[in-house]
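Of the protein chains in this complex, all but one are displayed in their positions.
So, chain A:
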Amino acid sequence: MSSAPLAAPIPVPPAAAPPAPTAPARPPVAARPEIVHELGPARSGAAAPVVEKPLSLFERLYNQSWLRKLVILAVLAGIWEAYGRYLDNDLLFPTFSATVEAFFRGIADGTLPARAWSSLKVLLMGYAAGVALASLLTGLAIATRVGTDVLETLTAMFNPLPAIALLPLALIWFGLGNGSLIFVLVHSVTWAIALNTHSGFLSVSRTLTMVGRNYGLSGPRLIGKILIPAAFPAILTGLKVGWAFAWRTLIAAELVFGVSSGSGGLGWFIFENKNMLDIPNVFAGLLTVILIGLVVENLIFQTLETRTVRRWGMQA
């Protein structure tokens, strides 16, 4: 911008007239016509461009992640089958078809479901106890500062300790039985859940807490109606991680020992069949472990997630 005209007169020699202030050249308003469009062809008529049209069948199928994963699984199974046939050694690496056959035989004669069920029974007991213990610890941590310190110290200490490392001790304390399994399971579940839940509570926005208090909520009602739902994404993550830890720990523990009152779990089934050199059955046992893991993680937890966290737009 050039110098703006000043209000005070500038002292100039009386002889010369003051030069006109040079404003920046600007076209007069009329030189630039205004433009207003009638919105016509894009809105109506045959010449309208495509605003929305369905994608082709292939594109729609390709957008389904389950379908893409199914194709990947099929390819993997194909590679497995081909390598198995090439190796032609059932003791080392049975083919995919032999494994599937052993799997269905196991299902048909009821051994696999029975073993899986006895594993899951122990797992659910341990998981439930772990969740209960974790809620208790987190509750204390939220209520008191000492509780927070206790939880933080305990999780820092025990979270890095693989649950399976406690198995020898557990065997001495609780003997060969479900007691020891549940002990290691509780250990594997509790810390993951407590850690996630606690950090979830800490990250609940101050505004939401204030909103809850504005309604006159306090204490347990504030926790139950505001804090827990607000921390739910983190709680769900904790439950998922806890489940994954528990499942892996259980199978590993059962591999070490798994017989209690005559029937062991899946881990024991794998161990037994290895001892009998029935390798297709070992693979079938592994397949069952994978399948149960997949079902729980992809069906149960995923459904829970789409029904809650995703629907609410609260993805952690």
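Note that a residue touches a chain if its C-beta (ideal position, glycine included) is under 8 Å from a C-beta of that chain, and two chains touch if they have at least 3 such contacts; residues count from 1.
In the analysis below, contacts and distances are computed from a predicted model.
This figure omits one chain of the complex; the name its UniProt record holds, of "Oxidoreductase", "Diguanylate cyclase", "NitT/TauT family transport system ATP-binding protein" or "Aldehyde dehydrogenase", is "NitT/TauT family transport system ATP-binding protein". Contact with the omitted chain, checked across A:L120, A:V296 or A:M314, is made by A:M314. In the complete assembly, the contact with the undisplayed chain comes from A:N214, out of A:S65, A:N214 or A:N275.
The missing chain lies against chain A, touching residues 205, 207-208, 210-217, 221, 225-226, 229-230, 232, 308, 311-314.
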